[in-house]
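== chain A ==
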Amino acid sequence: MSPDWWLYLSAALFSVGAAGVLLRRNAIVVFMCVELMLNAVNLTLVTFSRINGDLDGQIIAFFVMVVAAAEVVVGLAIIVTIFRTRRTASLDEANLLKY
Partner candidate 1 sequence: MTSFPWLTTIGLVPTLGAVAVLAAPKTREQAAKSVALGTSLLTLVLTIVACVRYDAGGSRFQLVESHSWIPAFGVRYALGVDGIALSLIALSAVLVPIVILASWWDAEDGERSVRTFFALILVLETMMIGVFAATDVFLFYVFFEAMLIPMYFLIGSYGGAQRSYAAVKFLLYSLFGGLLMLAAVIGLYVVGNQQLAGSIGSFDFQTLVNIHITPGVEKALFLGFFIAFAIKAPLWPFHTWLPDAAAEAPTGAAVLLVGVLDKVGTFGMLRYCLPLFPDASHYFAPVVITLAIIGIFYGALLAMGQPDLKRLVAYTSVAHFGFIALGVFAFTSQAQAGATLYMVNHGFSTGALFLLVGFLIHRRHSRLVGDYGGVQQVAPWLAGAFMVAGLSSLALPGLNSFVSEFLVLVGTFTRYRTAAVIATVGIVLAALYILLVIQRTMHGPLRAGLEHTPDLSLREAWVIAPVLAIIVALGVYPKPLLDVITPSVKATMHDTGTTDPAPKLPVAQEGDK
Partner candidate 2 sequence: MSVLASQALAQLAAAPAPSPVPASGSFSLTVWLVLLPLIGAAVLLLSGRRADPWGHLVGVAASVASFLVAVVLFFSLQGHAGDERSIGQHLFSWVPVAGFHVDAGLLLDPLSMAFVLLITGVGSLIHIYSVGYMSHDAGRRRFFGYLNLFVAAMLLLVLADGYLLLYVGWEGVGLASYLLIGFWTFKPTAATAAKKAFVVNRVGDVGLGLAIMLMFATFGTTSFVGVLGNADFVSSGTLTAIGLLLLLGACGKSAQAPLQTWLLDAMEGPTPVSALIHAATMVTAGVYLVVRSGPIFDLAPDARLAVTIVGAVTLSMGALIGCAKDDIKKVLAASTMSQIGYMVLAAGLGPAGYAIAILHLLTHGFFKAGMFLGAGSVMHALDDEVDMRRYGGLRKVMPITFVTFGLGYLAIIGLPPFSGFFSKDKIIEAAFDKGGTSGWVLGTTALVAAGVTAFYMTRLMAMTFFGEARWAKGAHPHEAPSVMTAPMVVLAIGSVCAGGLLVLGGSLQNWLEPVVGQSVEVGAHTISPTVLTLITLLVVGGGVAGGWVVFGRRSIPVTAPAAGPLVVAARRDLYGDAANEALLMRPGQWLTRWLVWFDGRGVDGFVNGLAATIGGGSARLRRWQTGFVRSYALSMFGGAALVVAAVLVVRL
């Protein structure tokens, strides 16, 4: 049972996350899917760190988490602002920035 399986798992998680981003219209759910994708990446990093035998992977995963946290904060702030002014959290209604 080689470590590839973990990689296949992360690939699956990543694709599901991506599909989620494309399918769902509620901003927060989309945001959760993004988090899911980030987690998938962390998994890959950790797995490779184990495969390569040095801790760099984990360091990067750690940094990914930090960045993810920052991103969540700002993302949610944006969603709240949009909600406050638009009374909706659906992505499709914020479509003024177009041709």
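How these were chosen: all candidates are chains of the complex that A comes from, given by their letters.
Brief remarks on what is shown
Keep in mind that, in the parts below, a residue touches a chain if its C-beta (ideal position, glycine included) is under 8 Å from a C-beta of that chain, and two chains touch if they have at least 3 such contacts; residues count from 1.
Computed from a prediction, not measured in an experiment: that's the story for all the values here.
By the touch criterion defined above, chain A in this complex contacts candidate 2 out of 1 or 2. Touching candidate 2 in their complex are the following residues of chain A: 18, 21-22, 25, 30, 91-92, 94-99.
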